[in-house]
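Here the complex is missing a single protein chain, while all its other protein chains stay put.
Chain lettering (A and B) follows the sequence in which the chains are written, and residue indices restart at 1 in each chain.
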Amino acid sequence: MKKGIKSRFFSRRRSLFTIGIICSVIIAFFTIIGPFIWNADPTATDYANQCLPPSGEHWFGTDNNGRDVFTRVISGAHLSIGVALAVVGIGAAIGITVGIVAGFAGGAVDTILMRIVEIMLSFPGIIFALAVLGTLGNGTEHQIIALAAVRWAHYARLVRIETISVMNSEYLPASRAIGNSKLRIVFRYILPNIIGRVIVIATLSIGPVILAGASLSYLGLGAQIPSPEWGLMINGGKEYIRQAPWITVAPGIAAVFTAFSFNLLGEGIGDLIDPRLKEKAEVD
Amino acid sequence: MAQFIIKRIIYGIIVIIGVSFLSFIVLSLAPGDDAVTILTHTFIGFDDQIYQQDVNTVTNLYSLDRPLVMQYGSWLGNAIKGDWGVSYVHNLPVWQMILGKIPYTLTLGITAFGIAFVISVPIGLYVATHRNGVVDHVSRIITIFFGSIPSFWLALVLILIFSVKLHWLPITGMGSVRHVILPCVTLMVGMIPSTLRITRSSMSEVMGQDYMVTAKSKGLTERQSVYRHALVNTLPPVITMAGLEVGHILGGSVIVETIFVWPGIGKLLYDSIISKDYPMMQGCIVTIAIGYIVSMLVVDIVTAAIDPRIRLGGGRN
Partner (left out) sequence: MSGEPVIKTEDLSVEFQVGNGSVKALHDINVSIYDGEVLCLLGESGSGKSVFGNSILRLHPDNALVKGKIFFNGQEITALSDKEFLPLRGAQLAWVPQSAASSLNPLKSIGKQVDEVYRLHVENDKKKARENTIDLFRLLGLPRLPELADDYPHELSGGMKQRVLVAMGTSAFPKFIVVDEPTKGLDAVRKREVIKRIGHMQKTHKSTMLLITHDVAVAESLANDIGVMYAGEIVEYGSKDEVLNSPKHPYTRGLINALPQNGFHAIKGFSPSASDMPTGCKFNPRCPECTQECIDGHPKLIISESEKHVARCYHA
């Protein structure tokens, strides 16, 4: 029995998935349950206890305003993961729509949409996000818009290819012949075909989006003081890196652990669904 | 071949114009009055009273009241002639300022790029020929881990360890090889995962091809068949990835240059965003786009030189 469990969850093909799931559960625990257990106000200042090193009372020490770094890291998880999920969700929704429209319409519509996708994909995403934020100004909502504006193109290209291959397949005329509408074809044939790949790409992009969001906030183009956003915390801590390095190090470790977990999960799902698929997704 | 290159150049120019148009429009949508920005930066102090007549003068001077498309048209016309506008903040020609920053970004980028490739390509080739071995699994985990480290944080941690604690390397600035090490390592960590993976997947795909069995049947040793038949077929995807890495360098330079106070294009772009210096932002974005397109062009030409299917087009039959 013991061996059975081992081979079921830790075979070569599944090991990354299993580790990814375990890490994700840990993150979910801290993110969802955490704020109820460690329910101190992450923005409450305490100038009597500035820059205290990690101890039993303050696991990750305190920052330059005397705030508990651990509490802030926990509540920052909420923000970072929330932003990432929103970005991936919006990006996927736009991308899938554009991909299906381009694949269905063909002709000039397809050409124009795909040129835009190519330009988006062939340009460093962070620069584009910076330009958008430079225009819209700071703020978490603007950050979500900026990042989603970069992400959608990945999905659009994939979905368009899949749509065209379904359009060219033999069962489509048959399906049209028995009276299925275009919309019905989308839901019955195209979406089920692409869902596996979309999930792999979406999971694999959560980690990078978390990091990109933190980078933007670090640069001062996202969450604003006194939000416990990880990038912002790191930015705030860097002035005190000599006296109190934990202010900088702790939120970074949280970001690395979170991104690493989602990356493992994405890789693991890729291994499970189709080993070849994952290598394609990597190229994206 | 010449026709192929001309086609790629024309396509590249279209993309650059597309990017410049897109960024021009996005930047024009910015809230706040450009005229006021210019006025406060260039002509008067931040704390001075703003008079409507001054705003109107600036609006006329910079033709800010025309429709967007016309403004873009005149920007493009001037840009082609080499006039990229004047920085609101520095009151210097954008083009001149950018030109001065390019060597710094290139120095950092090329060093990081070169070292990252020298490290990751041989490892990628090794793990592709030893799939599912210990090195393969370990390198996969490490690449996933490297891909999970935000570069700005890595930069700070490197500074903490090597500059603050150990006093081995300087924190910021430039001038010696020791100044290059930390920013270079930060950029490399972002590049190694994708390069290693594409090398591995390309090489393992090649190793499974029928022509590798043919090579074996000829009586070539394992080593000979890898050197003569596998490596050259592994190259095209790796070179394409190298082109994409140039994009990573240009994008990553914003963060790395800002943290290490390295006076390149990335730092210039960041400063222009913070100070809302729109002509400078536009100039930096277009420069980055041009850098990117040129690298993709080089990739296309090198790939065509390697692969006769691209160079010669379809079959004659």
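By definition in this document, a residue touches a chain if its C-beta (ideal position, glycine included) is under 8 Å from a C-beta of that chain, and two chains touch if they have at least 3 such contacts.
These numbers were taken from a predicted model, which means no experiment stands behind them.
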Chains in view touching the one left out: B
Contact with the hidden chain (one of B:Arg200, B:His229 or B:His248): B:His229
Residue, one of B:Gly82, B:Gly175 or B:Pro308, that touches the chain absent here: B:Pro308
Where the unshown chain meets chain B, residue by residue: 209-211, 213-221, 228-229, 232-233, 306-309, 312, 314-317
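By our rule, only the chains that are shown with their structure count from here on.
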Partner chain B, residues of chain A touching it in the complex: 12, 115-116, 118-119, 122-127, 130-137, 207-208, 211, 214-215, 218-221, 231, 234, 238, 241-242, 245, 248-249, 252, 255-256, 259-260, 263-264, 267, 279, 282-283
Chain B - residues contacting chain A, complex: 15, 18-19, 22-23, 26-27, 29-31, 132, 140, 144-145, 147-153, 156-157, 159-160, 164, 194, 197-198, 201, 237, 241, 247-248, 250-252, 254-255, 258, 269-270, 273-274, 276, 281, 285, 288-289, 292-293, 296
